[in-house]
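One structure follows; several queries about it will come next.
Here the complex is missing a single protein chain, while all its other protein chains stay put.
The first chain written gets the first letter, and so on, giving A and B; residue counts start at 1 in each chain.
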Amino acid sequence: MQTDNIEDVVDAAELEAKTADWKLSPEREAMIDDLQSRYPTKKSTLLPVLWAIQEQEGWISREWMAYAARRCDAALSHVLGVVSFYTMYHRKPVGKYHVQVCRNISCHIRGAPKIIAAVEEKLGLQNGGVSSCGKWSLEHVECLAGCSWAPVMQINRTLHENLGPDEALKILGELE
Amino acid sequence: MSENTVNLTIDGIQVTVPKGTNLIEASKKAGVDVPHFCYHSHLSVAGNCRMCMVEVEGMRGPQIGCNTGANEGMVVKTDTEAVKEQRAAVMEFLLVNHPIDCPVCDQAGECKLQIYYMEHDRRDSVVSVDEKVKKGKAIEVGPRVMLDQERCVACSRCVRFCDEVTGTGELRLMNRGDHTTIDTFPGRELDNDYSVNTVDICPVGALTSRDFRFQARVWYLEHDDSLCTGCATGCNVKVSHYKQIELDDYNGTAYRLQPRVNDEVNQAWMCDFGRKEYRKVNDGRIEQPFAHNIEIGWDGALGHVKNALQPLRDGVAAEVAGVVSFDATTEEVWQFRKLLREVFGQNEIAVLASRPDGKADDFLIDADKHPNRAGALLAAGDAATADPARYLEGKSAVIVLGANPMATFQDEALRQAFAGIKHKIVLAANRNETTELAAVLLPTVSFTEKDGSFVNRQGRVQRIFPILRKGYPCRRDLDVLADLAGTFEADWPRTDAAAVFREMAEALPQLAGLDYGTIGKLGALAKDVATAALGRKA
Partner (left out) sequence: MTKVLFEHRGKKGVDTFEGWEAVGGFEALKRALKMKPEEVIEEVKTSGLRGRGGAGFPAGVKWGFVPKNTGKPIYLCINADESEPGTCKDRVLMEELPFMCLEGALIAAYAIGAKLAFWYIRGEFDLSERVMSRAVEVLREKGVIGKDVFGSGWDIDLVVHRGAGAYICGEETGLISSVEGDKGQPKIKPPFPAVEGAFRCPTIVNNVETLAAVPWIINKGGLAYAALGTEKSKGTKLFSVSGAVAKPGVYEVEMGYPMHDLIMNECGGPQFGKTLKAIIPGGSSVPVLPAKIAMEMNLDYESVQAAGSLLGSGGVIVIDESQSMPELLAILGRFYAHESCGQCTPCREGTGWGSRLLDRVAEGEGKDQDMPTLERIARFMTGTTICFLASSMAMPIQSFFKHFRHEFEALLPVTTEAKGD
């Protein structure tokens, strides 16, 4: 995988063996069991299973992809295909605070470039960057459906609307 | 017109096809080639390459031929200005991020991008190489397949093959947009038993065969019909070899086997083991007749045979034994049996395996690693001995046709019995444990160099064809049998496999009504052979 580090590739069979008895937290396992009783196929629960992994682990490692493949009766390649298709699944750890600033048209018209510049300067990060302390990561994202309350920024799952650069910096400051 | 067929017009040509036949297949029937990348007759329809667009009267805008079903009265046009412009546009889009590395690409010559570029685009690129999306090159994606991600056109044929045919699912298109990249999960190889089919169906140079790549430029190759001899399935194949006319140093080398469509046998596929069968044509061949390991020429060799066997023939005829294998054609076994009976008065022959049973699956790979167990047993009939070791015990001479009684897997008693025979006359194309012991070694030909037929595990009679020739004096097996007969003053015609088959068809009810014409390129079922003559399955 071009985006993966070749050196740390382990044999997939070893990976499967290593993760054969991995489980998520009991509540998450129960949640998955419940979903699998409702969904028509196990494979169709792959997205919720990946979410459960990311919520617990913060990102989705190859080990956890192997878990997801087993849990959802899917090929390993299928799981990676899905993880690599959806932008919200992280294949690498992100910061404790994952800051997503909208760069799309409605936010742009109402000043997103200034928000982006202020946040980048404050965090010392570019698009896709993760701070060395692991606390912050920054991502320019597409429309977050906050258009009528633009510009917007989402930190982890919380959406902040009607921002100016000062408000944005204040929000980041409160998390420091 | 029946209820299930429809008439439609394609570029003014009227055709009748089963209702719902897609327009690529319907066009083929009209002799019209609709260019396409992602469509494959033996995979599900993906509809993503957008190359096969055609115009259908009454439908708005161009339609993809692969997912448009033929209806009664449909009027299809594949050569309008709109269609031509669209094809050129698809070519331009496909080449936006393509590395255009044809000079070092092994697909050159059979690359759909190249072929269609010449047919449908022929414009200069407006995108410079440094503007292109970069991806991985020369990745050993599996033990037999090499991957170049930049050359991929994301048609998903290989993905669908691994999902739908093998069910192994190694490949996926990762990421999205123009970063879409064909790959496996890290640490998982493309290593199923059918992996090289992905190379065949890859329309471009993204997946190439590690065995075949850089061995020959396909521009110089031609591809003729044959059969895989790797197991009892008898997959229909094409053999790639140099066009004889164009090269002075033509040497009858086979470069690869690729599957040929036969929906009754192998659909459009073959296994990776069978791919290696072409090596039999090139490797370990016996190039000269030998007597006691000395090159001696055909006359000398046949003279040696005569000297050794004449006294036996004049004395106790049953002193001469015959050993043949499940690798021989049905015609060869028939003639071999006749030679033993008519020339040496020997009514029994031994019909042996040349190798033990091997890996099998529920698709194309059969445990029986011989192409013609059923046919050999059919032709040998009641002459086949039930106990080869005992049959050979104490014989003074033996004629071996393509068999390997000395192979290490063989029964020890058999090996000892064979080893103890004084005069060993061996007809073989390739060297093996038995040829090492031959008193007289007569070089025969490989499956690409002769006429004949095999009966596969289904009881299907299928033909092989003489498509290659070697520069050294090997002779077709049937000719050598005729030569041997001639040595002892019997008058046999040479090399007329068709005539031998006709004779068998008259004598054997299982082959009644069949001849080379009715067998054709795709074979025909023998009667009651599948259950009766497979022997070991009965």
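Here is the rule we use: a residue touches a chain if its C-beta (ideal position, glycine included) is under 8 Å from a C-beta of that chain, and two chains touch if they have at least 3 such contacts.
Note that the structure is a prediction, hence the values are computed from the model and not measured.
For the options A:Trp64, A:Tyr89 or A:Trp136, the residue in contact with the chain missing from this view is A:Tyr89.
Within the full complex, the residue among B:Ala154, B:Val320 or B:Val333 touching the omitted chain is B:Ala154. The chain that is not drawn here is touched, among residues B:Ala89, B:Leu437, B:Ala498 or B:Leu522, by B:Ala89. For chain A, the residues in touch with the chain missing from this view are 35, 38-41, 43-48, 50-51, 72, 74, 78, 81-82, 85-89, 100, 103-106, 108-110, 141-150, 154, 157-159. Interface residues of chain B with the unshown chain, by the touch rule above, are 45-51, 53, 61-62, 64, 67, 85-86, 89-90, 92-94, 96-97, 126-127, 131, 133, 153-154, 173, 175-180.
Everything below uses one rule, namely that only the chains that are shown with their structure count from here on.
Computed from the mean C-alpha positions, the centre of chain A lies at a distance of 50 Å from the centre of chain B.
Those residues of chain B that touch chain A in the shared complex are 135-136, 149, 163, 168-176, 181, 183-188.
Only residues 1-4, 9-15, 62, 65, 75-81, 84-85 of chain A touch chain B when the two sit together in their complex.
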